[in-house]
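With one protein chain withheld, the remaining protein chains of the complex are depicted in position.
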Amino acid sequence: MKPKHLSLLVLTLLVVAAPFFFPSGFYYRIGALIFINAIAVTGLVILIGYAGQISLGHAGFAGIGAYACALAPEHLGLPPVAAILLGTALSAALAWLVGKPILRLHGYYLGVATLGLGILISMVLSNEAQWTGGPDGIAVPDLGLRGLLRDLGWRIGAGELWYGLAGTVMILGAWLALNLFDSPTGRALRALHGSEVAARTMGIDVARHKLHAFVVSAVYASVSGSLLALMNRLITPDVAGFMHSVQMVTMAVLGGVGSVLGAIFGATILTALPQLLTVFHQYEHMVLGLVMILVMIFLPDGLLPSLMKRLRGRDGE
Amino acid sequence: MNTHKTLALAALLAALGAPAALAQIRIGATLAETGPAGALGDPEARTLRLLVEQINAAGGVLGEPLELVLYDDGGDPNNARTFATRLVEHDEVVAIIGGTTTGTSLAIRSVAEEEEIPFISLAGGIEIIDPVQPFTFKTPHTDRMACEKIFEDMQAQGIARIGMISGTDGFGASMRTQCLSVAEAYGITVAADESYAPGDADMVPQLTNIRNTEGLQAVLNPGFGAGPAIVTRNYRQLGIDLPLYQSHGVAGQAFIDLSGAENAEGVRLPGTALLIADQLAGDDAQREAVVAYRDAYVGRYNEPVSTFGGYAHDALAILVDALTRNGEADPDPVDLREAIEATSGLVGTTGIYSFSAEDHLGLDLSAFRLLEIRNGGWTPVQ
């Protein structure tokens, strides 16, 4: 079996098997949050892991996806599913427009430009209160899936439904990302990650491929934001904020940004961590900061790759 | 064994720190102890911890000790919703107190309504309880009432044209919207409408524009935290001599200290009885509750009380009262909800609460007291 198919199989088995160990319904909520974060983080694997570019503003695209689901049904009469698509279209268009000039920048300069983009989006969402409801947020219409299932005679709780739905979208997203990895585009991205100059001399259109990675990752973030909005039925500008952008990048890098599974593992750890850290009460932030520092120092490739290396090393002995 | 002896024994056990009895009454809370609204959530959390200890030391509720399960949502609605789910599904609490901000309160509300668990919010937004939802209540006055209280006073002073400078955080933005919508009813025109972001260092440019607006008679600043203190200082620096009104968001000693007593002199704002505990008439219905809470809080934490801690105090008082009247240590959520809705004449620090099926706030404008800062202290405006 190819590693790609193994990854997908492991992922699917985990998603399906986990609920058998859930002590209470609350765990479905955490599971769904993990999957929704994992979708955005999978997009960052394409941007950071494959193409070697950074972004400190991807939460902005999550904000666009989220508010599309809040606003499009009311103002344009679109059903929520179409609103998700509208959100991705808007995010992709914006990423393409802004990506063209700013992807020429490198390292920290690209960091500050994407940071600025994210902050601008969250500022608009917060300030244009007559449209967006302002800092306290806005209600999001029901996806309607639960009602549909009920009419078909299948009663399912909101927690379980969103667990299944977000899990499915995450696996789909991972499948697409893994396919991209093996495609000519994926190979080109990895080549320019290694060295842009070398890639260019080999005839790779560096600018175009970077832009593609940026647009695709923006679409992932947008879908993630849409699902979050539809699940919570309420969305606030926090979804587009700087701390959410940082959280996404941290999940990806902490878990291992080189692989989809690693990044999803990072999303799992960082989503569950605040729930575990409640036992530390007021030391919560200090512990979170320490975890970020220590993992980056001692496991620079991320948690999952380092863990796998350890395991393989033991097998070899 | 008669009940008195049981109560005494329970109190003794609790006081000795003996392991808690099996049947505890679990109360859940999710508050913004940290984050941008930390200045509000921190005293709320401290108040709940203090009062639960006090209640348990005095024998608990219905002879059972209370257990407080409190989470810090950092003011983020997504976290608040997760913690509310955890409180209901995992911790199996009888009721939830919390939601420091309107955004987090709305997030908790959707969980509470879906799972049918009573919820008492500590945030100002009118949309939390309007339209009324069966399981959701709240203790603070709404933003709209704060605007009305201020505009009432302006009207009495013959003020008809004002400037506003609001924080762009949830509190400031929501109150700004409410004030703009009720201004007309009081014959007030908002002729200048400026804003500042929560971390801003300097509001001189905005206030310069307000100073340059023709014919203003007063200025109103909806906001909380450091912003209003900086506004007040800049206001005096620019030598603007129009009356300055602040919101209930800064109703606490910290505002006077940060602004400087000489700068804050003459500032008016709608506050609660809590700030003027010592000046309340001997027969004031709220005096006893207000003084007891203030003394306990200051004695324990050695910092002044704020209106926000008072909201948490009142929420817990309402809940304990309803639990006691309902009479069951393991209450049915629907019964408990009905007991809360039947609350009548409950004296809190914010006001005297009487809920009904149509009113889940239970306060009117009379509970708000218009205060003026004089010589670094609060004085009620007659």
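As written, the chains take the letters A and B, and residue 1 is the first residue of each chain.
Note that a residue touches a chain if its C-beta (ideal position, glycine included) is under 8 Å from a C-beta of that chain, and two chains touch if they have at least 3 such contacts.
Throughout what follows, contacts and distances are computed from a predicted model.
Trainee: Of the candidate names "Nitrile hydratase beta subunit", "Branched-chain amino acid ABC transporter permease", "NADH dehydrogenase" or "cytochrome-c oxidase", which one corresponds to the UniProt protein name of the undepicted chain?
Mentor: Record says "Branched-chain amino acid ABC transporter permease".
Trainee: Among A:Ala18, A:Ala207 or A:Val246, choose the residue that contacts the chain missing from this document, as touch is defined above.
Mentor: A:Val246
Trainee: Touching the absent chain in the whole complex: find that residue among A:Ile46, A:Leu117 or A:Ile204.
Mentor: Result: among the candidates, A:Leu117 touches the missing chain.
Trainee: Of A:Leu105, A:Ala139, A:Ala207 or A:Ala272, which one is in contact with the hidden chain?
Mentor: Residue touching the absent chain, from the options given: A:Leu105.
Trainee: Considering the entire assembly, which residues of chain B contact the chain that has been omitted?
Mentor: 33-36, 38-39, 42, 168, 194-199, 201-202, 204-206, 208-209, 212, 225-226, 229-230, 236-239, 254, 257-258, 260, 263, 303
Trainee: Could you please point out the chain A residues that touch the chain left off the display?
Mentor: Chain A touches the chain not shown through residues 48, 54, 56, 98, 101-102, 104-109, 111-113, 115-117, 119-120, 123, 127, 195-198, 242-243, 246, 249-250, 253-254, 257, 282-286, 288-293, 296-297, 300.
Basically, only the chains that are shown with their structure count from here on.
Trainee: In the complex formed with chain A, which residues of chain B make contact?
Mentor: Per the touch definition, chain B meets chain A at residues 34, 71-72, 76-79, 81-82, 85-86, 88-90, 101-103, 106-107, 110, 114, 125, 168-170, 173-174, 177.
Trainee: Residue numbers of chain A touching chain B in their complex, please.
Mentor: Chain A reaches chain B through residues 23-26, 29-30, 33, 126-127, 129, 134-137, 139, 158-159, 228, 232-234, 236, 238-239, 274-275, 278, 281, 284-285.
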